[in-house]
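Below you'll find the structure I mean.
Here the complex is missing one protein chain, while the rest keep their positions.
Right, subunit A next:
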Amino acid sequence: MSAAGGAERPQVVSHVQQALSYTVFDCKWVPRSARLLCLGSAARGTGLVQLYELHGGRLELLREIEKPKPIKCGTFGATSLQQRYLATGDFDGNLNIWNLEAPEIPVYSVKGHKEIINSIDGVGGLGIGEGAPEIVTGSRDGTVKVWDPRQKDTPVANMEPVQGESKRDCWTVAFGNAYNQEERVVCAGYDNGDIKLFDLKTMSLRWETNIKNGVCSVEFDRKDINMNKLVATSLEGKFHVFDMRTQHPTKGFASVSEKAQKSTIWQVRHLPQNRDVFMTSGGSGSLHLWKYEYPAQRSKKDSEGSELGVAGSVSLLQNVTLSTQPISSLDWSPDKKGLCVCGAFDQTVRVLIVTKLNKI
């Protein structure tokens, strides 16, 4: 990366770096504000939620909340903009929704899984999309469960392994296709490389595939539109971009894959302001900024006359190495284009600004 040669390319500028005294597993922007949350596990084995505000060139700690169990993941996806309740999954399999103004007692709490909740996603809140607010959690016990905060104790959908079959850890979940009140899909990635797409309207498995390596992170480019693209990242440095507009009866969705680096790609996050730009974070502490280009024709007819999707191409806009440890979490700010926060296993959280995204 040279500033001279890439005068038009987006630059990743490190704005603030904050050293933490605990392992941070997830970091999220609080919507409609310059505040961010860090979720993690303290050395004593308790969970920590820290609320920071971006102030001048520093992060100012506003509040610290300690919980009995380490917290793995969190989301604001299912709450309204007024309430901004945080939904968290912890190491014990508990799903809790917290009001950060009064965090002693959760607004909603359920022991959803028998083992750690690896990943959580929310949809229907924040004024994005339509339909009921729902939260999906994926856990090491191999199940994926969808919860409605208005219904206590039981999930509204449960995707569990068939009786007697050995289970595989679910590592990541994502909502998508929530473009009207009825439609919704959940995509889940497992440690054996399986990706499964569940349709919640028909309560069935809509599509599955195997990408030959454990799936670390899946994300739709937008949750609230007709499914457009899905990015799935995996171990051994590969990620796949699936074109979700055309489903072939046997071949499924078309995809393009890219091998970015030798190490695991931990996270993928799409830019909220431009759904064709996404950033991947890697096990070698690096961040790669990618742009997807659509092909001339997004679908074509195959020999039997059924529609087959055509995948486009992915180009690398920028890459930067920030740390020697994996960057395990990444979040773009929905309010300011190019502002993002990332948390790494070297116990630091960094606020970055990606410039020149307007020119892409």
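Heads up, the rule we're going with is that a residue touches a chain if its C-beta (ideal position, glycine included) is under 8 Å from a C-beta of that chain, and two chains touch if they have at least 3 such contacts; residues count from 1.
One rule holds for everything that comes next: contacts and distances are computed from a predicted model.
*Asks:* One chain isn't displayed here; going by UniProt, is it "Dynein axonemal assembly factor 4", "Aspartate aminotransferase", "GPI-anchor transamidase component GPAA1" or "Proteasome subunit beta"?
*Replies:* From the listed options "Dynein axonemal assembly factor 4", "Aspartate aminotransferase", "GPI-anchor transamidase component GPAA1" or "Proteasome subunit beta", the omitted chain resolves to "Dynein axonemal assembly factor 4".
*Asks:* Taking the full complex into account, find the residue in A:60, A:160 or A:293 that is in contact with the omitted chain.
*Replies:* A:160
*Asks:* Have a look at A:115, A:236, A:276 or A:346 and name the one touching the chain we're not showing.
*Replies:* A:236
*Asks:* Touching the absent chain in the whole complex: find that residue among A:85, A:198 or A:345.
*Replies:* Touching the chain that is not displayed is residue A:198.
*Asks:* Need a quick check: the contact residues on subunit A for the chain that isn't drawn.
*Replies:* Within subunit A, the residues that touch the unshown chain are 2-4, 11, 13, 15, 32-34, 54, 56-57, 80-82, 124, 127, 131-134, 142, 144, 146, 148, 150-151, 154-162, 165-168, 181-182, 190-194, 196, 198, 200, 203-205, 210, 212-214, 235-236, 238, 335-336, 339, 353, 355.
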